[in-house]
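Right, one structure below, let's go through it.
For this view, one protein chain was removed and the others were kept in their places.
Here is subunit A:
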């Protein structure tokens, strides 16, 4: 018997019907769903992700063997599935998640990207990272503990980022005797917070990540629960907000002008604007406008490598050719004419402050929107979210992990849009110009829940000429 077999036989069986586990990572025709976990530390996020991977047979045998070996070395009586994502040495030593782990799996119906995020408050920046691209956040709540401060913080971040779907996994249901009453009580508590933050239908499921109840397999221990398993729900969620329904925008990343370097003589005079379609659809023949200049032209060609396309849509990366040689450079946005945004130097919006040093009024930073980076000065901090009563309160500064409302002045006009209209056109980064660090995630036009919206007046207006 190999050491491996010894290990298997002394281990609590991981309900696995099929001993030679075939992977289900076959290419699917279904849509891609990006999932991020959220919730307080130890609520079971990593275990849940491990369980999803395991129960969909997405863990290859050498990975599972490695996890079993480590679990056994630690004296555990069952494989700790959290080790499938907690892959850093420091994470394994401490039994926590420090940074996002990305894992991939597919079922016959859909492909998934799982981002397992940390729970600790000091790693909130990593949780914001994981959820900024998510189509669905699975918020874990320990059935014994209910809503904690981090549950509120993560739900607030999820709401602000406008993650299209939220699923509440009321976890460790095995530790409360699979009680329907506890589930209902915790769910009611979560829903109350969700409503205050403006999160509509957050669907709740009673689960045990440890044992696999209602994850991929329906539990016989929660007969009172008639809803879907987590996997069923994830497989059937509508993909995402659909960026192709929004107005056409293409932030120009580069101007492609091969000139003498063209590998083919025919392309000597080629001039194209390379970028990704952030939103909407563009067709050959469409009239477009370059922002902020406001100059107009007509699309004469759309190239993707050697291939010419009749139309391009979000999130494709393409190169546009235009009828006129208008002045367009990196950082400009090519937009549909009808509803092009008005470039502005004044922005109000909400930021998740991720910098180690606090943000104060007067501070100068860089702002990155699309492919443009401009200087900015903080005119005012108009409030910070108090996580206890979920209201904006006046604040002098924003500390690490605070969520605050700010007014910014930009050094030159940028065609931003409201984040509520377009997640692509309304998102920005704040960057520390000295060391290059990303210090905030910003959402244009977003607000915080308040009883009375009374922003403090920006002082010393005359100092703000940048």
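Convention: a contact is a pair of C-beta atoms (placed from the backbone, for glycine too) under 8 Å apart; a residue touches a chain by one contact, two chains touch by 3 or more; residues count from 1.
Please note the rule applied: contacts and distances are computed from a predicted model.
> Absent chain per UniProt: "Sulfate adenylyltransferase subunit 2", "ABC transporter permease", "2-oxoglutarate oxidoreductase" or "3-isopropylmalate dehydratase large subunit"?
The record for the missing subunit names the protein "Sulfate adenylyltransferase subunit 2".
> Quick one: say which of A:256, A:284, A:397 or A:411 touches the chain that got left out.
With A:256, A:284, A:397 or A:411 as choices, the missing chain is touched by A:256.
> Using the definition of touch stated at the top, determine which of A:95, A:227, A:343 or A:358 touches the missing chain.
A:227
> Looking beyond the chains shown, say which of A:40, A:56 or A:129 touches the absent one.
A:129
> Hey, which of A:45, A:152, A:379 or A:424 is the one touching the hidden chain?
A:424
> Tell me which stretches of subunit A touch the chain missing from the display.
20-23, 25-32, 60-63, 66, 70, 84-85, 87-90, 92, 98-104, 111, 113, 125-126, 128-129, 132-133, 203, 226-228, 232-233, 236-239, 242-246, 253-254, 256-258, 261-264, 267, 270, 274-276, 280-281, 303-306, 313, 315-317, 319, 330, 354, 366, 368-371, 423-424, 427-429, 431, 434-438, 441
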